[in-house]
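Missing here is one protein chain; the remaining ones are kept as they sit in the complex.
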Amino acid sequence: MTYAIEVEKLRKEFKSYSSRSGLIGAFRDLFTRNYKIIRAVDDISFKVKQGEMVGYIGENGAGKSTTIKMLTGILTPTSGKVIVNGMNPHKEREKFVQTIGVVFGQRSQLWWDIAVQESFRLLKKVYRVSDRDYKEHMEHVIETLDIGPLLDKPVRKLSLGQRMRCELAAALIHNPPLLFLDEPTIGLDVLVKLKIRQFLKEINEKYNTTILLTTHDMSDIEALCERVIMLDEGKIIYDGSLQKLKQNWGEGKQIQFQFRHEVTKEQLISLTNDLNVKWEAGEQSHSWIAHVRAQDMAEVIGKVVAAYEIKDINIRETSTEEIIRNIYEEGIVHG
Amino acid sequence: MAKYIEMIRIRFLMMLAYRTNYYSGILIYSINIGAYYFLWSAIYGGQSSIQGMSATQMTTYVAVAWMARAFYFNNIDREIAMEIKEGKVAIELIRPYSYLGMKMMQGLGEGIFRLFFFSVPGMVIVGLIFPLQLTTNLHTWGYFAISTLLSFMINSQLNLLAGVLTFFTLNGEGLLRAKRFVIDLLSGLILPISFYPEWAQQLMKYLPFQGISYIPSMIFTESFTNDEILQGLLFQAVWVIILVIPIQFLWRIAKRKLVIQGG
Partner (left out) sequence: MFYISIFFQYMSQYLKTKLQYRADLLVEFLSDLMFQAVNLIFILVVFGHTQMLHGWTRDEIIFIYGFFLVPFSVFASFFNIWDFNERYIVRGEMDRVLTRPVHSLFQIILERMELESLLGGVTGLIIMAYAGSRLHLAFHWYDVFIFILFVLGGTLVYAGIFISLATISFWSDARSSIMPMMYNIGNYGRYPVDIYNRVIRYILTWVLPFAFVGVYPSAYFLGKKEWYVYSFLTPVMGIVFFMIAIFLWNAGVKRYRGAGN
């Protein structure tokens, strides 16, 4: 089995300068400066198979972008091993980047002043794509992303959603087997998001393209990725299937009770003290939310309904968003 | 007023934060003054005085012109142009201060920084290497201080003017570059105004540029008589007042345009 990405004990450290306060401090900074070493990525290891779609998630500053930049050859690692598409990204940069596509959601890859198709033509040359391959591949991409009508417009005239679709197409001009997407859906509306997800799935199926995706939008991950790698303070805290993550962490349900009269938390706790229930105040008055395990659900509802007068009951599953939040809040790793 | 002083302080700190800039700046200024010194020595050759200035006066003129430049020079024209281009000016406008006033203060913060950490040590170094004629006359120093402050005002006002002008042009960069060349030439930085042919000198009397470098440097080298000093200071002060008019006028139009277009 060959892997698209192989990372072993990868580490990246930055020197971070801190300034002394005040004028005298600033003057002293002219001659000597305080700095400390910050470990942005801390000895992480993982492997990604060809054709996998992996969600790479973490809070701001967890080290996602730094990892991606090392995987794409932009940054040199402090230590550790990175093999991507069988190459060391930084050592053989120019040869290596030929085999990857990169989209930075917050940064344009296209030339601001010229028409989209001119950018495409330039990139086609840069990536040495033959006319035949370009035609065969890009016609399909352009059609699926529905950017045909945008091609003769300069990039600065495009809306964010239009630009993002063009960015994606630009990253695929050389039909790379591996695609890095850094927050590709940031700031986009739902329709564009859906279109982009649809497209990524299609590419993945058609060409067996490996996709590594960072995002803050969990619905992206749910729609696309079977596997997630979760990062916290530069370390991997979870690496496995999204399914399992949900099972381990999200097996519980939330039951929202809307009571007719006022009920206190103590009353509810004493009512259900033989069961594992966590009570939390709801947003409306007289409303309480019970976090319970699935098997206890019926019993809890039974007890509450028998004891108090109820206006409304609502049962929800824990969303991935909440699962992730819980993990970060508790900071515990469950394999 | 406190907020403007705070702005000066912040700028001061910002300047201190870039230390590579600081070190290389001192080095580059020294090389510049050094090269100019020799260039002028060669120009003087055997002559003891040109246009009433001795070689030593000329050297002092060059050194002080460059050191004063460190004080009055700033990039607020570029900053304004950049902020206009990126649409940041609209945000600045909702802040509770005068935008242009704030830019002036930033420039002053930079200027004071360079004056203390740059010009003063630089002048000491240059004074040790080259024969300069530093006057002991306190009046001259006083006049020079006033004149330099006024030259800062004129230069910053011209920068504001150029910066605001970029709002109405497509290519701000070219405009600002052209402005820099004009100021280098006509301010007296590279050549004392008295060296120019008579007709050019007459023409420049009607332009504000010699208030930037020529007048303070001539005061410092004591090449001006008392009358000339007072005339020079008056010339500078008048231009400071005159320049307010086009700046305010253009800024008002720009603001109106900004409100309508939304940046």
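Per-chain residue numbering starts at 1, and chain names A and B are given in the order in which the chains are listed.
The rule is simple: a residue touches a chain if its C-beta (ideal position, glycine included) is under 8 Å from a C-beta of that chain, and two chains touch if they have at least 3 such contacts.
As the structure is a computational prediction, the values presented were derived from the model and not from experiment.
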Who does the absent chain touch among those shown?
-> A, B
Selected from B:169, B:202 or B:248 as touching the chain missing from the view = B:169
Of B:39, B:91, B:134 or B:244, the residue in touch with the unshown chain | B:39
Among A:11, A:39 or A:90, which residue is in contact with the omitted chain in the full complex?
-> A:90
Can you work out which residue in A:30, A:83, A:122 or A:275 touches the chain that's missing from view?
-> A:122
Over the whole complex, note the residues of chain A touching the chain we left out.
-> 14, 17, 60, 65-66, 69, 72-76, 90, 93-95, 97-98, 100, 102, 104, 106-109, 111, 113-114, 118, 121-123, 125-128
In terms of residues, what is the contact footprint of the unshown chain on chain B?
-> 17-21, 24-25, 28-29, 31-32, 34-35, 38-39, 41-45, 47, 50-51, 75, 169-171, 174-175, 177-178, 181-182, 184-185, 190-191, 195-197
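Everything that follows uses one rule, which is that only the chains that are shown with their structure count from here on.
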Between chain A and chain B, the Cα-mean centres are separated in Å by 51
Per the touch rule, the chain A residues reaching chain B in their complex are 19, 23, 26-27, 29-30, 33
Under the touch definition given earlier, write down the residues of chain B that touch chain A in their complex.
-> 9, 12-13, 16-17, 19, 22
